[in-house]
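Before we start, here is the structure in question, set down as structure tokens.
Yeah, one chain of the complex is gone here, protein chain that is, but the others are all in their spots.
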Amino acid sequence: MYSVLHIIETALREDLGPGDITTNNLIAPDAEGRGIIIAKEPLVVAGLDVAKQAFESLDPNVVCKPACKDGDAVGNDSTVLEVEAKLHTLLAGERTALNFLQHLSGIATHVRSYADTLGDRGVRIVDTRKTTPGWLILEKYAVRVGGAYNHRMGLYDGVLIKKAHIAFCGGVKNAIECIRNNVSHLAKIEVEVADMEEVREAVGAGAEVIMLNGMELSRIKEAVAFINKRAVIEVSGKITKSDLIPLADAGVDIISVGALTHGATCVDMAMQIVVG
Amino acid sequence: MYSVLHIIETALREDLGPGDITTNNLIAPDAEGRGIIIAKEPLVVAGLDVAKQAFESLDPNVVCKPACKDGDAVGNDSTVLEVEAKLHTLLAGERTALNFLQHLSGIATHVRSYADTLGDRGVRIVDTRKTTPGWLILEKYAVRVGGAYNHRMGLYDGVLIKKAHIAFCGGVKNAIECIRNNVSHLAKIEVEVADMEEVREAVGAGAEVIMLNGMELSRIKEAVAFINKRAVIEVSGKITKSDLIPLADAGVDIISVGALTHGATCVDMAMQIVVG
Amino acid sequence: MYSVLHIIETALREDLGPGDITTNNLIAPDAEGRGIIIAKEPLVVAGLDVAKQAFESLDPNVVCKPACKDGDAVGNDSTVLEVEAKLHTLLAGERTALNFLQHLSGIATHVRSYADTLGDRGVRIVDTRKTTPGWLILEKYAVRVGGAYNHRMGLYDGVLIKKAHIAFCGGVKNAIECIRNNVSHLAKIEVEVADMEEVREAVGAGAEVIMLNGMELSRIKEAVAFINKRAVIEVSGKITKSDLIPLADAGVDIISVGALTHGATCVDMAMQIVVG
Amino acid sequence: MYSVLHIIETALREDLGPGDITTNNLIAPDAEGRGIIIAKEPLVVAGLDVAKQAFESLDPNVVCKPACKDGDAVGNDSTVLEVEAKLHTLLAGERTALNFLQHLSGIATHVRSYADTLGDRGVRIVDTRKTTPGWLILEKYAVRVGGAYNHRMGLYDGVLIKKAHIAFCGGVKNAIECIRNNVSHLAKIEVEVADMEEVREAVGAGAEVIMLNGMELSRIKEAVAFINKRAVIEVSGKITKSDLIPLADAGVDIISVGALTHGATCVDMAMQIVVG
Amino acid sequence: MYSVLHIIETALREDLGPGDITTNNLIAPDAEGRGIIIAKEPLVVAGLDVAKQAFESLDPNVVCKPACKDGDAVGNDSTVLEVEAKLHTLLAGERTALNFLQHLSGIATHVRSYADTLGDRGVRIVDTRKTTPGWLILEKYAVRVGGAYNHRMGLYDGVLIKKAHIAFCGGVKNAIECIRNNVSHLAKIEVEVADMEEVREAVGAGAEVIMLNGMELSRIKEAVAFINKRAVIEVSGKITKSDLIPLADAGVDIISVGALTHGATCVDMAMQIVVG
Partner (left out) sequence: MYSVLHIIETALREDLGPGDITTNNLIAPDAEGRGIIIAKEPLVVAGLDVAKQAFESLDPNVVCKPACKDGDAVGNDSTVLEVEAKLHTLLAGERTALNFLQHLSGIATHVRSYADTLGDRGVRIVDTRKTTPGWLILEKYAVRVGGAYNHRMGLYDGVLIKKAHIAFCGGVKNAIECIRNNVSHLAKIEVEVADMEEVREAVGAGAEVIMLNGMELSRIKEAVAFINKRAVIEVSGKITKSDLIPLADAGVDIISVGALTHGATCVDMAMQIVVG
């Protein structure tokens, strides 16, 4: 929670501004109520702690009672979270809490459909850096809740040699050798390749992870055969749900899918407010 | 730009953390390059200034040359923005700039399809508060770029009396009368109603905007006839693109559509980097 | 309280800096005391929660016992607030709490004298944007406590077409028509006019609020007669207390008075500290 | 400027919020203009750099041309500052710049009248900690511009032993001796006393500055005679302009006047905007 | 604590980033443990409250039980602090808490050896502005815990006329006279001098503190004799422990030693973690 408090408070502030002019003028400050957040379609829940924190940022005395836990698949009309609080707090936090829950559950639900499609084949589906700015940690979390894995968090915690690096260094081999001498002994070196020549160069230079980017399935199979367990194999490039099983069958280890995050939309949820 | 700098810097920081370990170890700090951001599908552009600011936050000396302007509909493979900068800056800002552009252009493109469907009938499509936390101002902007209108920005700049307010005040009439004496003389009073009885009460109490929430088309027509220009009429509640023309034909003034923002996904864009 | 915590903490920090060198060197950290805040002249109290929050920001365990509530008119030597806390906390928070209370009660007291002068005539006295930078929300609050009303909070939550806008648009009519198509359906359009010709133009273009700025009383009466309930009428321009009743009698709806905030001075209050 | 940027940006943000809805909808973003800030009464100018910074925070390319300098006494209708900028920038910064200038010039003007009353008698008028929260550094600056001196900035940069400290330590002598051993060798020790017995104790214990608080003039003269240059003498307690010369004649060194800051009101200034 | 929370939270954030990937993947979120912080060499403890606050920033429910207090000299293997908390909290806070404690205790231990060497001769050892950026208040605190005194906190709370000021003003006398008329009546004027001529000038102009900078012992004695109690005498300039007694014997009042802070290294401490 420590690292996401900031976005929660930003969200509350941008909605509340100097105050809720409807509620401030109509409802007594001390009036109590109950809010019941309900799924309005079948979905995988993610973000209960964030929703809870949104209400607690407004008033530390709210009582939040989750009716399920992150990762649960719930049906239409299921209760997800109950909140006992002042009516002012419920109305001030309602939209922000829902916006977080609907966005994160939207990702978890979307990811779950990929994970279920692939099933348990010892192959990982991973996310990318195509996340919503400001939401990095939250969306990476929702991906795990949905049942997939995280790639590196950002540019700072994983080596990924891409086209521009290769161009600057004068080839895959040069790039790999250059970075090996500088990077932490805890980091594996991943390199993005586009054809069989680069695959051969990457294996020859000892790349520990090889990303086959935008290759056709037949080429991927050729690369898998050539690499022959000498490196972890990741595939990437506009992969859809129907590609998952063929890719797994082709023998890759990791399938990275940008759409896990940037292709998800919000799921439908609503909050009923009981006055008094 | 003044009010969105914060989210841009947050986004850069969460991706960069203590630094890009691949680039820092492979590319000379002073090496120059050029980045060309390209649409990978037909789309409506939104967020050029945000993308520009992302690069400028990293280095005020970058040169950004937009090839179009916000609101332009561009075709697949069109160049959107060129950036001349150090390679370090290009690689550090690439993903963040794209994530902003793809998200905002995604909304603008989605909204444009609603606006085009409805056409010029003197009826407004407006957004809701179902926005991505942290992105309020940016998403509201993208909605306007797409060709729709903004509802209130948040709880602070517009009166909207909802169910919980009505319940607390003991009815539509009480709520309207109570707030009229307190709220700014610049604010119109909007009230959300669910049936004809509440419509009548709202008109009787002098509501200036009446939101018909979740009503069937036949009921909406009845309400329009009853209201008879005595108030602005807004409709709301899971409205889809195919509902737009029938609603306009029914005589409403405002159609609010949460999906403008929460139903949009990112459009596809990419950045080519030219080294040297 | 959520939106004013920032100014309270800024105030404490600027007074305390790295610490109170007198108290830190003379008083045991755990010594307890009691502070009694007293009015030193008749005044209208405003800011009790802010004073309370100032002490709580220093130590969440202080006990604050208000002896009255915001809006109460109290006599000289009346107790306003008692605080039980460590002596360190009392001495660190004393001046900041008093500075807030004296400033806000100063405004409330000043405003009350305007409200009492006008009495209950169905006419509103409203504030302006002539507030102390950093204090916007607090001063607007003190105005309400004193018995007057708020105009818009800032540039973002109300339309007010002024001279420069009219000049740029080429006249009152153009400006009103242009903004009607763009601004939220919840906003009323107010336009500032300086003579009868502009009044006529404003009414003709359907302005919902017309601000008569710096007009003589006879002209105001003429305008009121012409407008004839077709728009809400606001008057503005160096209005003093003795102008209030004549203006109300002339038939205006809203009287805006910059002096409500920028003409108020602090009222006198003091804190007695009981050691032990 | 480094230490006041924060309050300037806070002020702009609270007025602008998500944007100026009138100007954004009526005036072309690139339209240029000129703003001329004019004194509407005779006043002493203070805050030109703050006003300038307010406009520059909105757009670093504005051109500000001061027509005078801080400390200048200017007459009614004098031009104080000219600003060349986009109309959007002028309208967004106008009120904030004026609010700073009017508040700070209000203090400088008020202080100048005290300084002129006292004239050049080798006696200092100093301010107190009765400042507007958030404005400490700015108001202390305006006091110097007006021609008076600053007391300590806050609790951290000067020793002032007050009633509660004396009570806790068991007398003036104990308090002075206790702090002498702990406080920086660069700090003079000031003690607040209320009667002749405490004066004698303070002199005996070697206080370097003695504040005579709330004493009658005859008592003050007695204290001055007794102290006889062995300590700097400050007087305090609801001192008015007419007290200044008698106090100076009585032989005190320092006269502290809370009203320098908390008794000042804004002076009148306005900005004329020339379009195009 | 109020003024150091910021550096504590910065420290936690830079170590934790988006999360502890080892602990998050291996240890149940609710698993409890106990951490015992132990001195691994004889040392003077400083920073217990900071260590405590580091754990409490992660989880307000931790229980911290100090086994000693700041300023205590403890032996090798002594327990310093026990912490009962979730294992996640212990592992997240361990390194940060130790880094604070080892750094601050390192200074206190180092300072104590100076204080003990000098003993009780009525002469103060004081620190300088040679502190670790970001740590000013904490290191000044550790100096006091160690048994020495603080010089001014920064440039804002004490006058110290140095070479560049003297050069600009055209001599020691000019500089002193110029500042006397401007600076607070609570500040003593200190001037840094390099030879006997400047000493004479400083005394003649009434300097209240004279810093003999980089002078040989014989010159210092000459200066002490000349000054003859007319000013407080500070010596400065690469002073080592063996200089302390000769300097005290020479009659100086204040010995400032940059090495108190910038010559200290961390002392050795470790935290044992008991699982369950």
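Order of writing sets the chain letters: A, B, C, D and E. Residues in each chain are counted from 1.
Convention: a residue touches a chain if its C-beta (ideal position, glycine included) is under 8 Å from a C-beta of that chain, and two chains touch if they have at least 3 such contacts.
This one's a predicted model, so the numbers in the text were calculated from it and none came from an experiment.
Engineer: Which is it among A:R112, A:H151, A:H165 or A:H262 that touches the chain not included here?
Structural biologist: A:H151
Engineer: Among E:I37, E:V111, E:V143 or E:I161, exactly one should touch the missing chain; which is it?
Structural biologist: E:I161
Engineer: Quick one: say which of E:A11, E:C64, E:V111 or E:I210 touches the chain that got left out.
Structural biologist: If we include the chain that is not displayed, E:A11 is the one touching it.
Engineer: List every residue of chain E that touches the chain not included in the displayed model.
Structural biologist: Here the touching residues of chain E are 6-8, 10-11, 14-23, 25-28, 31, 33, 87, 90-92, 95-96, 98-100, 102-103, 129-137, 153-165, 167-169, 175, 178-179, 182-184, 187, 262-266, 273, 275.
Engineer: Quickly run down the residues of chain A that touch the omitted chain.
Structural biologist: Against the left-out chain, chain A lists 124, 126, 149-153, 156-160, 184-188, 190, 209, 232, 234, 253-254.
Engineer: Since one chain isn't shown, list which residues of chain B touch it in the complete complex.
Structural biologist: 12-13, 16-19, 57-58
In the analysis below, only the chains that are shown with their structure count from here on.
Engineer: Among all other chains, pick the one whose mean CA position is farthest from the mean CA position of chain B.
Structural biologist: It is E whose centre lies farthest from that of chain B.
Engineer: From the mean C-alpha coordinate of chain B to that of chain D, what's the distance rounded to whole Å?
Structural biologist: Centre separation, chain B to chain D: 45 Å.
Engineer: Any chance you could list the residues of chain C touching two or more other chains?
Structural biologist: Those would be 16-19, 136-137, 153, 156-160, 184, 187.
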